[in-house]
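Single-structure report; data block below.
Missing here is one protein chain; the remaining ones are kept as they sit in the complex.
Let's turn to subunit A:
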Amino acid sequence: MIWLTWRQFRTQVTVVYLALAFLAVLLAVTGPQLADLYASAGDDLFGRITSADQTVYYLGLVIVLLVPAVIGMFWGAPLITRELETGTYRLAWNQSITRTRWLATKLVLTGVATMAAAALASVAVTWWSGPIDQAVNSGGTGADPFYPRIDPLVFGERGIAPIGYAAFAFMLGVTLGVLIRRTVPAMAATLATYAAVQIAMPLWVRPHLAPSVDATLSFTQAKPVNIGIDAVREVDFGQPGAWILSEQTVNASGQPAALPESLTDCSSMSDCAANLTKAGYQQQVSYQPAGNFWTLQWVETGLYLGLTLVLTWFCAWWIRRRLT
């Protein structure tokens, strides 16, 4: 059965692992250079980083972002569905092997390959991006095109979370495939569902996975960075590595209030900050501090692995009950 699983999936597995090997080589070659640059430049890293390094940085983000989706579509969806479509499951099920073992072997082997691929990609990219992530968190100047690793744009491409995503995307593909019973629609459904879950996660779930900090800061503690027509949009409160969940400007009595035009019509940010402080306005900020990164990573990975187990159970139940 191990042999059959390998025989059926060697092409897909080889393609994905070759691409990852290529990525690993690229990162291994360019990584030490970046680490040396950080060691010598420190927080001035962003002033000296090459555009080639920036390209590799974004390439890494994109690849780790895509690995789970690609695996869900091309490994998960066809795994059982293609056997249902071509009728070969009737051949497999009539050899001297139980359906449970047939399913378990397929799921475990391909599932392990899935998680290993995601782990490989994530570890390599996390290692390579380490200097940049550190420089961002310690407030390196000119970090504009780079985001802290706890920010939703980067969070899912670092650490262990991609392993959970990949396992989930894979089982999602298998499950939708078994339900839809046609490979190509199942692949499309897998991509759509996975994308929806990945968008919903940082919007509604992740902010609650670790205790967030709510702070009301005066404009001497929080320097305005961006002032809109009637509110301060963005402040710098000395935590460049934090993930800001929400912020709003409140008046002296602590109520959300629109700023009068007289206060925002000022020649420099420091003038504005002085005006606002004098008038008693403050900024309420809710954020996940940089230190919560690993808590969020573990909880979110656990959540996705839990979902994966639920899908696995459902899939096994469905194949045993509904296909017979």
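Everything that follows uses one rule, which is that contacts are C-beta pairs under 8 Å (C-beta built on N, C-alpha and C of every residue); 3 or more make two chains touch, one makes a residue touch a chain; residues count from 1.
FYI, contacts and distances are computed from a predicted model.
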item: Listed names "Thiamine pyrophosphate-dependent enzyme", "TldD protein", "ABC transporter ATP-binding protein" or "Monovalent cation/H(+) antiporter subunit G", with the criterion being the UniProt name of the chain not displayed; value: "ABC transporter ATP-binding protein"
item: Contact with the hidden chain (one of A:Ser51, A:Asn94 or A:Gln255); value: A:Asn94
item: Of A:Gln8, A:Thr81, A:Ser212 or A:Thr249, the one touching the omitted chain in the full complex; value: A:Gln8
item: Touching the absent chain when the full complex is considered, from A:Thr55, A:Thr86, A:Thr220 or A:Ser246; value: A:Thr86
item: Contacts of subunit A with the absent chain, listed as residue ranges; value: 1, 3-4, 7-8, 86-88, 90-99, 324
